[in-house]
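A single protein chain has been removed from this complex, and every other one stays in its place.
Up next, chain A:
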Amino acid sequence: GAGQDVGRSCILVSIAGKNVMLDCGMHMGYNDDRRFPDFSYITQNGRLTDFLDCVIISHFHLDHCGALPYFSEMVGYDGPIYMTHPTKAICPILLEDYRKITVDKKGETNFFTSQMIKDCMKKVVAVHLHQTVQVDEELEIKAYYAGHVLGAAMFQIKVGCESVVYTGDYNMTPDRHLGAAWLDKCRPDLLITESTYATTIRDSKRCRERDFLKKVHETVERGGKVLIPVFALGRAQELCILLETFWERMNLKAPIYFSTGLTEKANHYYKLFITWTNQKIRKTFVQRNMFEFKHIKAFDRAFADNPGPMVVFATPGMLHAGQSLQIFRKWAGNEKNMVIMPGYCVQGTVGHKILSGQRKLEMEGRQILEVKMQVEYMSFSAHADAKGIMQLIRQAEPRNVLLVHGEAKKMEFLKQKIEQEFHVSCFMPANGETTTILTNPCIPVDISLGLLKRETAIGAAPDAKRPRLMHGTLLMKDNSFRLVSPEQALKELGLAEHQLRFTCRVHIQDPRKEHETVLRVYNHLKGVLKDYSVQHLPDGSITVESILIQATAHSEDQGTKVLLVSWTYQDEELGSYLTSLLKKGLPQSTP
């Protein structure tokens, strides 16, 4: 069909024992069960409310929230649902709109009701940007600005020191009425990003806009009428600002209309949530509200019959019903007129048909409508492409990246690109597939003051910039970890400390007196063990570090001296070395 396939976004994340559902979208291309996500993946038997800790909705597009009432009221979920304020305000309107069309126009029965939408929204908790929300004692979430549409957000989900960031749909380039997505250097363990448009290299926005304006201008110049079917919220505002600016610059007189009803509400919401628009709009808001247009007026049904050129924005966007379809029928027969489709059209709608090239349409009552007006398609969708995805990864510095996409796509190149440039692992699971990411959680351990003091007293002064190796005993009790000195640990555990001491006998042939032998040994060791502290004590014994060497005469053989080498367990290595050294005998020449 024309344009990208609109999927049903729904992702389940398990993090540190918590289960979070990200988005709950509907697939607009199907009319049966395939339009909703398969919730049996979550849990076969248990109740969803028990299993899920929360549900997060990124924005109001139906492929991200369309299945929410079905999920919460028909499948059954009573836990919290989080979304931003604009999303909470606008979601129910779009859901109701779609419900009306599906049930009333198409006559479907197994669909959620208006009451269900209301009940579902009662479970929603609205959040502000950059506000840390405690879902429970351990789980917290935070929303970030995503651009794309009014109220769209990216969410960070954090439990302890593990975190995941889910982007939803986002846009890295600002447009005329929305800013660009932004993430701080939150370094999540995993970044989940939409990659449906990752293989697209967009042509320049300027070119696209210029082409659009050229088409509108040409049509209007020759006295034709331009119909632009739009969804109430979304690109319509962008195109309005674009046309308004162009009309002002070119001093054009032809009228531009915005059809009433849903669209008035739309402008109302933009004014209400002005902080969600971009900086330029907010700055100029005081002088002139960007959404109060000078050249764009409210439409009246009767105007469609007025002679002369005009531009009309009318809902709904796919020409499947309502005002836009009415106007289309009136204007289709005149080749001077033009219809510009600014978005994707679901199969079966008039919009889809004319985009596929059909020029004879069957309307109700078997009437054939001949389409002589020009049909154009200009997609102004605001999604991140490959460049945008790389930019976001650069900003957030995740340890792993997961690419989510509608249909099974070959994304090996992007995966390699991400892995090479950022040295992170990149995953691209298919529907129903589970991906496991290993994290390195940081475990905080308290170190006892006594141990700290003792360890720092050994060796050089502590340097804040250098890691320092310390020895202690790790005590794990309940949920706390402590590092204490071994003595302390033994004391706490009520265990006695035992010292292990080894003693070894080395026989040396030396007929001289004991104290002379000792002197010989001392000088020998001092000469060999230059880096060690070798001392000759007044009581006749020698110490090498903490190892003790004493000499006694052999009981039976005066010519043999017995050296007793004694060390503690800790000095095992040095002790063994000394012993083998002494066993080699003393050098002949004694200094």
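Keep in mind that, in the parts below, contacts are C-beta pairs under 8 Å (C-beta built on N, C-alpha and C of every residue); 3 or more make two chains touch, one makes a residue touch a chain; residues count from 1.
One rule holds in what follows: contacts and distances are computed from a predicted model.
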Protein name as given in UniProt for the chain not displayed, "Aldehyde dehydrogenase 1", "Bifunctional peptidase and arginyl-hydroxylase JMJD5", "Programmed cell death protein 2" or "WDR73 protein": "WDR73 protein"
Touch criterion as defined above, residue of A:136, A:221, A:412 or A:557 at the omitted chain: A:412
Residue touching the undisplayed chain, where the options are A:116, A:191, A:296 or A:386: A:386
Which of A:208, A:295 or A:554 contacts the chain that the document leaves out: A:208
Selected from A:377, A:502 or A:577 as touching the chain missing from the view: A:377
Footprint left on chain A by the chain that the document does not show: 2-3, 199-204, 207-208, 211, 354-357, 375-379, 386, 410-414, 416-417, 420-421
